[in-house]
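First up is the structure itself, then whatever we jot down about it.
Here the complex is missing a single protein chain, while all its other protein chains stay put.
== chain A ==
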Amino acid sequence: MAGLTLRDVRKTYGGAEVIRGVDLEIAEGEFTVFVGPSGCGKSTLLRMIAGLEEISDGEIEIGGEVVNDVEARDRGVAMVFQSYALYPHMTVAENMGFGLRLAKVPKPERAKAVEEAARILQMEHLLDRRPAQLSGGQRQRVAIGRAITRQPEVFLFDEPLSNLDAALRMDMRMELAALHRDLKATMIYVTHDQVEAMTLADRIVVLDKGVVQQVGSPLDLYDRPVNVFVAGFIGSPRMNLIEVRVDRADAAGAVVSGADLAERAIPGLRVEAGETLTLGIRPHALRAVPDGPLRGTVDLIERLGHETVAGLRLPGGAQVTAALGGRTPLKIGEPATLDFDDEELHVFGPDGEAIRFRD
């Protein structure tokens, strides 16, 4: 097992820069998730680590060794593909043992390694089948087994659960978490699904347009997003963003208001009067009250039993989502009023960067 270091890693495709200088330390045994919208460069970054894409500039180190010019096969990494990429003409056992076969590991040892991986993934009964005879979930298991048998320094996962249905995805997610606990291996996992990222990661790397937006533990990102992008991307339902203007500001704090928000004092916030800010409030931080700063008309109600997700259209045109108690009496078309605590408030400056005003 090994850690990784990325130093100012860049990737250009014919003039277009898709990875724009990524610096990253990944500790040995850490489960790191690259997350971001499609086209953010997360898969490209993973493939650069794997050795499947050339590095245009910068350095990638695996286990202390710069691997820029090392072939994929010699980097000691194993990858699980979204498409599984199993060899259709080989049995499950042959698929899993292929890497060892190439490494000229003697047959008995190979068989042992395959059996061990199959035991970990509980698929001993599948070893003689061919990929075509397996379900999607089983194929993904084989793909993971193939990675395990190789005992790589680093495991790479490229959206491995995207092709599975929702229920299976949840099962596999738990299994992957367990696998990481058992193997204690360095794993890098790419996904566009922030729930996967939140549940699996020791550390999440949020990417957008080829730039790392924020690196941190799941709760770190949830509680202290550094900019509007991360705030909007992490958390489900998405954080509500409301534009306001600073009416008054002094040493004690500021008072803001806007088309969508009645006047509200924010103690401790240091800004200039007249500035435009974006307030971020998570749907779960909102509560229905008889009188509050957010008034609007209910235009969406999703009753999930344990909670009710309500959509409010505010007078300024903004749409706000609130996750309320399961039995909150709201009706579509009727007015509603919402409130939130100051501690739950996120403030972003005109440049989209977070403004810290609490300790």
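In this text, a residue touches a chain if its C-beta (ideal position, glycine included) is under 8 Å from a C-beta of that chain, and two chains touch if they have at least 3 such contacts; residues count from 1.
Everything below uses one rule, namely that contacts and distances are computed from a predicted model.
Engineer: From the list "Probable rieske iron-sulfur family protein", "Carbohydrate ABC transporter membrane protein 2 (CUT1 family)", "Acyl carrier protein" or "Multisubunit potassium/proton antiporter, PhaG subunit", give the UniProt name belonging to the chain omitted from this structure.
Structural biologist: From the listed options "Probable rieske iron-sulfur family protein", "Carbohydrate ABC transporter membrane protein 2 (CUT1 family)", "Acyl carrier protein" or "Multisubunit potassium/proton antiporter, PhaG subunit", the omitted chain resolves to "Carbohydrate ABC transporter membrane protein 2 (CUT1 family)".
Engineer: Just to verify: which one of A:Leu6, A:Ala78 or A:Leu279 makes contact with the chain not shown?
Structural biologist: A:Ala78
Engineer: Specify the residue from the set A:Leu52, A:Ala111 or A:Val195 that touches the hidden chain.
Structural biologist: Final answer for the missing-chain contact: A:Leu52.
Engineer: For chain A, which positions touch the chain that isn't shown here?
Structural biologist: Chain A touches the missing chain through residues 50-52, 71-74, 77-79, 81, 83, 85-89, 98-99, 102-103, 146, 150.
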